[in-house]
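Note that one protein chain of the assembly has been removed; the remaining protein chains are unaltered in position.
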Amino acid sequence: MIDKFVPSMAAAMEGIGDSATVLLGGFADVGIPRALLAGLVDTGAHDLTIVAVAGGREGSANERLLSLGRVRKLICTFVRPASIAARLFQRGELELEIIPQGTLAERLRAAGAGIPAFYTPTGADTLLAEGRETREINGRLCLLEYPLRGDVALLEAWRADRWGNLVYREAQQNFNPVMAMAADLAIAQTYHTAELGELEPNVIDTPGVFVQRVLHVPEGEIHG
Amino acid sequence: MIDKFVPSMAAAMEGIGDSATVLLGGFADVGIPRALLAGLVDTGAHDLTIVAVAGGREGSANERLLSLGRVRKLICTFVRPASIAARLFQRGELELEIIPQGTLAERLRAAGAGIPAFYTPTGADTLLAEGRETREINGRLCLLEYPLRGDVALLEAWRADRWGNLVYREAQQNFNPVMAMAADLAIAQTYHTAELGELEPNVIDTPGVFVQRVLHVPEGEIHG
Amino acid sequence: MAELAIKPLGREAMAERVARDIPEGWLVNLGIGIPTLIADFVPEDREVLFHSENGIIGMGKAPPKEQINPFLINASSQHVTLRQGGSYIHHADSFAIARGGHLDLCVLGAFEVSDSGDIANWARSADEPVKQVGGAMDLAIGTKRLWVVMEHTTKEGAPRLVQRCSYPLTAKRVVKRVYTNLAVLDVEPRGFVVRDMLPGLSFEALQAHTDARLHQA
Partner (left out) sequence: MAELAIKPLGREAMAERVARDIPEGWLVNLGIGIPTLIADFVPEDREVLFHSENGIIGMGKAPPKEQINPFLINASSQHVTLRQGGSYIHHADSFAIARGGHLDLCVLGAFEVSDSGDIANWARSADEPVKQVGGAMDLAIGTKRLWVVMEHTTKEGAPRLVQRCSYPLTAKRVVKRVYTNLAVLDVEPRGFVVRDMLPGLSFEALQAHTDARLHQA
């Protein structure tokens, strides 16, 4: 019997090593796998590469990872000037790769969909294109972009079953579905569990084939 | 008030001209917009380019389009040797472009997602790569592929509302969602209509922003 | 630069002015800042669909405090609602909408716009230590129409409608129209064309506050 539920945070984090590339779902406060992030802090893993929409918000577990010096490189779409990420970068203690948000989503999707490279006009006319390979396609300058894969993805879902099928609510999905596809080991925390078959086939957002582990973290148990 | 429902087949077909590129949803017998195809035959439009998973099945409206000589070019993933498409091609009366099925889906998706080109290993080591641009990426030979856009997409859905939101059932969606994204004018026939708000946000498969016209064709009205 | 004899529009009035020009049926993305205010000035019975990068189609107005849904925010992290007929998508599909030409309109704020339609709105200098790119570049290249809403000049009175942007570009040759607190200007092949001005403002006075050459409609 396939059972992707893991009984503990330790089991959820098993095998995540130093230097891992970790894809971190969520946008602003929504869809962030807070408990798993706190679990990642507790593993002590360091030299991590974190891929997320932004540098960690004040008081977040991602900020804590950064402030503990566990992150070697942050790939994201913006960093607030007053944030820890910005300070670490300015002190030379953090590598930063800032990329457009659509390009981030598409590079993750390319990793999940087996696209070895693609072109996009996004950013081609900007500073971000400096030193990069470009090509004019139909009269439009384009940048060549490569897939962005993760060793691990940390995700948040609303409901999940033992096959790893995930359902999100409202704007909770954001980066979670593409990150699930783009990682070797996709780990989801879920507010609620469901029996196999309880999640309707046309309601499942992320098919379980993209998810390797599920941890049940009931609502309200973890903030932070 | 946005109302994408059209009252008649004539209104559904309005403006489809000669030489149009028509994306045709469906796979085998499922998800084929039979009524719209019959309507397309009746418009008399010719010199069409048809994009579909396969050449028309025996007795299908697509086969009728082909046999009436309305199709200049067929872009698909296979053609049965005994089919009309194969005979027309061998007589020099039809252009054929046969491409891998995943590449077809991805080229449609690229058109819908604004990707000017992408690389894929699919077909790179084969006859299909002859004379084409290739590139080795991470030690793997890849083909450069371009988006496949349609002037028109003909789709079949199970339920639809006046914003053009579509819901499919079981394996009905197949190519329909990516073709909706890839066409300037996406026209859906639907078995059932729904009031706005009746289709749950997490059940909508194709958001109405990808659909321009909806024609209500109740179950059983059209075969063929 | 000469003092203006008239009172420029405030942020709400600028948003209201843009809202007036958005017809029913359009799919619209609104950037952070003044653009976000525009939705409040589109009456509900004019069915305009608002898209938010974080995966919302058919975004509705802010909810009353007691009806806040913590899972439903827009790209500016504000609590919002979903209209009937709206739906949720993931980030890659959401940016497929933005980059794939499905937005009828995107309205962004900017530091500068050039008379060839270049927009600079993400960094004040190429040397800024940390960059805030977000989704603006994707929106700017992908939308059918890009409108910019911004003050006509900086607080110090320096022009923002320029011959050539001095700030790092977001995208080249993409802006179709600019709404400022003084005027509405189209970007045409010949440059900025004045479509509308505040009552009492002269073309010459407007030109005096503009670096690029203005054209009469």
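We call the chains A, B and C, going by the order they appear; numbering starts again at 1 in every chain.
Definition applied: contacts are C-beta pairs under 8 Å (C-beta built on N, C-alpha and C of every residue); 3 or more make two chains touch, one makes a residue touch a chain.
Computed from a predicted structure; not experimentally measured.
Colleague: List the shown chains that the missing chain touches in the full complex.
Modeller: By the stated touch criterion, the chain not on view contacts A, B.
Colleague: Among the options B:40, B:99 or B:152, which residue touches the chain absent from this view?
Modeller: Checking each option in B:40, B:99 or B:152, the one touching the absent chain turns out to be B:99.
Colleague: Which residue from B:38, B:65, B:178 or B:204 sits in contact with the chain not drawn here?
Modeller: Touching the chain that is not displayed is residue B:178.
Colleague: Among B:5, B:27 or B:146, which one touches the chain that has been omitted from the display?
Modeller: Going through B:5, B:27 or B:146 one by one, B:27 is the residue touching the chain not shown.
Colleague: Given the full complex, what residues of subunit A touch the hidden partner chain?
Modeller: Interface with the chain not displayed, on the subunit A side: 1-2, 109, 111-115, 161-163, 165, 181, 196-197, 199, 201-202, 204, 207-210.
Colleague: What residue numbers in subunit B mark contact with the hidden partner chain?
Modeller: Its contact residues with the unshown chain are 27-31, 77-81, 85-86, 89-90, 96, 98-103, 105-106, 108-109, 120-128, 168-178, 205.
Here is the rule we go by: only the chains that are shown with their structure count from here on.
Colleague: Quick check: how many Å separate the C-alpha centres of subunit A and subunit B?
Modeller: Result: the chain centres lie 33 Å from each other.
Colleague: Measure off the straight-line distance from the CA centroid of subunit B to the CA centroid of subunit C, and report it in whole Å.
Modeller: Centres of subunit B and subunit C (C-alpha means) sit 35 Å apart.
Colleague: Which residue numbers or ranges of subunit A touch two or more of the other chains?
Modeller: 106, 120-121, 168-170, 205
Colleague: Give me the residues of subunit C that touch two or more other chains.
Modeller: Residues 82, 88-89, 92, 95, 98-99, 141-142 of subunit C touch two or more partner chains.
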